[in-house]
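Every protein chain except one is present and positioned as in the full complex.
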Amino acid sequence: MRYLPASEEDIRQMLGAVGVQSVSDLFASIPEDLRLKGPLDLPEAVAEPVLRERFVTRSVRNSSPTCRPCFLGAGAYDHYAPAPIDQLLMRAEFYTAYTPYQPEMAQGTLQAIFEFQTMMADLTGMDVSNASLYDGASSVAEAALMAHRIHKGKTVLVARSVHPAYREVLRTYTKHLGFTITEVPFGADGRLDLAALKAAVTPDVCLLLAGQPNFFGVVEDLKAVAGALAGDKKPLLGAVVAEALSLALIEPPGACGADLVCGEARSFGLPLGYGGPYLGFISTRQANMRQLPGRIVGETVDAENRRGFVLTLTTREQHIRREKATSNICSNEGLCMLAATIYLATMGRKGLRDLALQNLSKAEYLKEALKAKGIKPLFSGPTFNEFAVKVPAEKATDAAYKADLLGGYDLGKDYPELAGGYLLCATERVSKLACDRLAAVLGGLS
Amino acid sequence: MRYLPASEEDIRQMLGAVGVQSVSDLFASIPEDLRLKGPLDLPEAVAEPVLRERFVTRSVRNSSPTCRPCFLGAGAYDHYAPAPIDQLLMRAEFYTAYTPYQPEMAQGTLQAIFEFQTMMADLTGMDVSNASLYDGASSVAEAALMAHRIHKGKTVLVARSVHPAYREVLRTYTKHLGFTITEVPFGADGRLDLAALKAAVTPDVCLLLAGQPNFFGVVEDLKAVAGALAGDKKPLLGAVVAEALSLALIEPPGACGADLVCGEARSFGLPLGYGGPYLGFISTRQANMRQLPGRIVGETVDAENRRGFVLTLTTREQHIRREKATSNICSNEGLCMLAATIYLATMGRKGLRDLALQNLSKAEYLKEALKAKGIKPLFSGPTFNEFAVKVPAEKATDAAYKADLLGGYDLGKDYPELAGGYLLCATERVSKLACDRLAAVLGGLS
Amino acid sequence: MSRPIEEKLLFEKDHPGRVGASVPPCDVPEADPRKVLGDMVRASAPALLPEMSEVDVVRHFTRLSTYNYAVDFGLYPLGSCTMKYNPKINEEVARLEGFARLHPLQPESTTQGALELMGTLQHALCAITGMDACTLQPAAGAHGEFTGVQLIRAYLEDQGDARKVMLIPDSAHGTNPASAHFAGYAIEQIQSGPDGCVDLEALKARMRPDVAAIMLTVPNTLGIFEKNIAQICRILHANGSQVYVDGANLNALMGITRPGDWGADVMHINLHKTFSTPHGGGGPGAGPVACKSHLEPYLPRPVLAKKEGRYLWDLERPKSIGKVLGFHGNFLVLVRALCYIETMGAEGLKRASELAVLNANYMRAKLKPLLELGFDGPTLHEVVFCDKGLPGGVTTLDLAKRLIDYGFHPPTVYFPLIVHGALMIEPTETEPREEMDRFVDAVAAIVKEAEETPAFVKAAPHNAYRRRLDEVAAARNPRLTFKP
Partner (left out) sequence: MSRPIEEKLLFEKDHPGRVGASVPPCDVPEADPRKVLGDMVRASAPALLPEMSEVDVVRHFTRLSTYNYAVDFGLYPLGSCTMKYNPKINEEVARLEGFARLHPLQPESTTQGALELMGTLQHALCAITGMDACTLQPAAGAHGEFTGVQLIRAYLEDQGDARKVMLIPDSAHGTNPASAHFAGYAIEQIQSGPDGCVDLEALKARMRPDVAAIMLTVPNTLGIFEKNIAQICRILHANGSQVYVDGANLNALMGITRPGDWGADVMHINLHKTFSTPHGGGGPGAGPVACKSHLEPYLPRPVLAKKEGRYLWDLERPKSIGKVLGFHGNFLVLVRALCYIETMGAEGLKRASELAVLNANYMRAKLKPLLELGFDGPTLHEVVFCDKGLPGGVTTLDLAKRLIDYGFHPPTVYFPLIVHGALMIEPTETEPREEMDRFVDAVAAIVKEAEETPAFVKAAPHNAYRRRLDEVAAARNPRLTFKP
């Protein structure tokens, strides 16, 4: 077997060195009656050329945005990743390394994390960022736990307009910790209902989570939201960013009064990948630094006073603090973080803004094209690259597919009150033509 | 432009350092009347995402052995390249380096060449090998020039059963050098006609080139061929190996009395690639070493007496000897050589033999399957993974294609005397089923 | 190459006017952001994002990469991390566009290939672990722990028997108590016996109705198989409690023994350990959870189901603990893991475990004359030494740093906590013997250096890209971002 270097001769010699007769002697500590009698119920080994063909076959039994322009967003946005990213990720020095526990032989990874932290803090308008979390959804849950540690309150307000999966993960995470999760409704503009918000704030509320943009693609007036959070024990404001690209064009949460920003940065150079691996993150103010979950890298010097980087503030972490840790996370999304770092360096401040502007323009164009067919936005609030309309949602996806398009997302699945609501996303990868085709298809539905 | 780092500010500063006003001043040495007045007649720049799609479109406007089992050989054989090869080639240290002119910072490339030379010498039964040539066809031409330098004669005998393209390149190369190229016919077994050979040998013959296997897939009795070359000024015997994999199963030319082996080693881990880049080589006896064309690497030591490798015998080469060089070759097929080296290390002596045996078995199976349909081999000689049959060749390829197969090669194109001859190849990548299907298709032709 | 090139931070390479990517021209009218977004338009550009050419970016990260060590260079014996070789074919298939560019919310009718792949992987993981059901949603080992413990909790509550306490041995990885804590449990640490295993009598004595479950790593972090595991399961079950197995060390057991057969109720599996997917410098991993049928109703939504030969996502799971991740798990990691499993086959996986254990015991035998064992009993896939007897006042950390000079990644150090100055060594089955010999020689040389020139060892590393880094200073005065 090509991954197993030991030849029969090696085995003989190694057994000799160990001082046993056979390999099975090495397993003597496993009680006989627990040993598996037969072979595993698995097929035989498959040779690489055959297996490769099998995976090709599996891969083509899916139809992806490669063949069909994709109007599906809802937390996963179809962006182009420049070619250098993947080729750099393929450097064995990066992808076959472990978490940088020995900094003297992991400065490559550590410096990249430091760069990622800096850029995420800059993009979100915060002071510090961690080195990644599993994904956007779990970052929301971690944010809630973090806010509780800071504020002590046990009620979390979450906008109903936050991504449904994120809200569900938040509930899963907090279920047994005595939290109260309360949803705050949205208004006719799709934005947070500020009156309802004000009414919901109590001294026990440690955090308000608002999508930016929210699940409907609507850009919240985050400054107004921040203004609505008043009082002595006022809760932290957390912005949930599911489409990180929007940060290039929308006022950063940090500038609007947010205390922390969590979300999903997969848009930065990572493939859609049927949902994973993605790239969660949290950034926050300096004061909250020690309550962050996950890995953090800090700058230091070596014995010759040269700059270097290390994992730091590790006393927050489970391998030191065990159950008192800020999170249980250990392996995080290192290589995804690296992809995002390369992506951001590649795009630069201007490129990222140009791209964001193009997303905005495509979505605005699609909106107008749909309006021309009599299809109106569901909400009046401003949007970035995604917006909701009212169409016969059940039929829409099928009709789009028949026209070689991947249609949008049926809001009725998660919001009974929005039955017939249909979420459409337009990134830089859909052409004007595709927008026109979609408008024609949806306009043709009764 | 992303490949051009100079910003406007850089340009300003650099112009200042140079002491000119504008970039066009730098071109003052080009006479005004020679300057291009308008822009180049080329399209505008295309952005990477758009361009990638364009190339995908171009690539799918071909139908390759990926979708159709390939029975086409004729100098290019469809083998599987294990996954590590390409990922190692993609290491920037290998593919973005130049020819190893500075050995102290190119030991990676140099050691790999030394390993390649060793394995090629071993496989061919020779003492030494060069570091690569352009391809199999040009290696035949270089072999003729080399044999002339050694033997001094100016007549080259080449078996008519050597690859037609190789023979054509041989003629192109020697056209103006006063060579006589004489073809030696083949017999009913497809092997070299030894009587004709003997008759053709004169003191002016410096080289006999015989395919091993030859273009019809037939394995020559190279020992008998060597025996037929007698006399005082007997010519060198050169074996032309178009399918290097055969070396694992067929007695190496060196063991049969050949003086040099040239040919094509693309089968060792390189893609079919519509014909290039491929991997020519020449190996020979120690005594002929200084007449080899192309790069050669030798072992040496460094100032601390550690083993190292350098380009050597460079006085053969054009950059030193100019028109007296053994060849004009400069850039050769470095990365292809590396692929072959990785391939051979991966397969190992046993793996390569197993694979060769499987090729033999597939071809024998196909032969039998065709016989069962009444289709007979054109020649009676033994074959490796390729053989000729008699079918209505013009119809055969179309019929195969309709059955989702890439059919064989119409020998009539190059051999009027073999009109209706059809060359079929069966590598490890065609399944029994595909062989049966092909037999059915060809059997069904009138 | 000569020594690595010193590369500045991205922000120090910012070069206004340079461009690193080409954004296609916009084929629709350009929107006016201020008109669309009003005063929610970003007022100032993210100042620190650098402007660089593609060349600059490629060189930056290529240079950074040269500061790293990696499995593709050699032995990486981090204990409990299973740093095995990452097969190249896995990387190739995970990049097929039909996988890499699938949207997670596409209709199931358009993703049957992906779903079949996931179904096949679930089946394989059940077969290997002896469990009945499986979720692929968790993104890493700790995430799997959290999910698994939640299953236990949901099950017990459903039985009307919410319990408070999670028992965890002192040899456990820190993620175990942390995960249980975030599932709302009180953690009670149980002391290992002198043989490194659970003290059965103490355990029995602790069996009261407040015990929800025990979390056991098998083999444990000392590399020792919990010999009474079946009895432990029976004891816990008799108490109405559940048994959670941390499968981080499954690489010792494939095809040899199965947690499901011991009586364990639920476990997680680290695909980035046992199943060869790359660690990526700290993830992404995948931590599927496999369980017995009584826990199945509680698995995270949605659950992969098959109806009339078609796969689909079943959302109607009233007892589900709910989602633990936004979508369906780290799919592209799953692709790699299945590629590995199908490459190895039933026999190959068993052979991998056998050789992993052989390699670890070989290392143990060769290192025993040089270092002192943490525990003396038989070990499987890894072995733990302690710092007792290291000469010249040299510590575990010094030894580790000096190994760097010899071109090796050090073992896991100072874990498990119950061994003083622990050095935890797991070579994995993909290590060739010569490489292990090279490592042993390095340790021997360092021990000798420790006797002769301890100060030199204590100042290691000497040849790395950086000398020893000051972690204390970093924590005392945290500088977590670049300040211009």
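To keep things simple, chains are lettered A, B and C as they appear, and every chain counts its residues starting from 1.
Basically, a contact is a pair of C-beta atoms (placed from the backbone, for glycine too) under 8 Å apart; a residue touches a chain by one contact, two chains touch by 3 or more.
Keep in mind that what you see is a predicted model, and the values were worked out from it rather than measured.
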**Request:** For the chain that's not shown, point to the residue among B:330, B:372, B:419 or B:440 touching it.
**Result:** B:330
**Message:** For the chain not shown, which residue from B:123, B:158 or B:184 touches it across the whole complex?
**Reply:** B:123
**Interface with the undisplayed chain - residues on subunit C** = 1-5, 15, 22, 53-56, 58-59, 62-63, 66-69, 72-74, 85, 87-88, 343, 404-407, 430-432, 461, 463-465
**Request:** List the residues of subunit A that touch the chain left out of this view.
**Result:** 1-5, 7-10, 45, 47-50, 82-84, 87, 92-93, 105
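Simple rule for what comes next: only the chains that are shown with their structure count from here on.
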**Euclidean distance of C-alpha centroids - subunit B vs subunit C, Å** = 46
**Fill in**
Distance between the CA centroids of subunit A and subunit C (whole Å) is 19
**Message:** Could you work out how far the Cα centre of subunit A sits from that of subunit B, in whole Å?
**Reply:** 49
**Residues of subunit C whose C-beta touches two or more other chains** = 18-21, 23-24, 51-52, 54, 58, 62, 87, 89, 91-92
**Message:** Counting only residues that touch at least two other chains, what does the list for subunit A look like?
**Reply:** 48, 52, 56, 66, 82, 90-91, 428
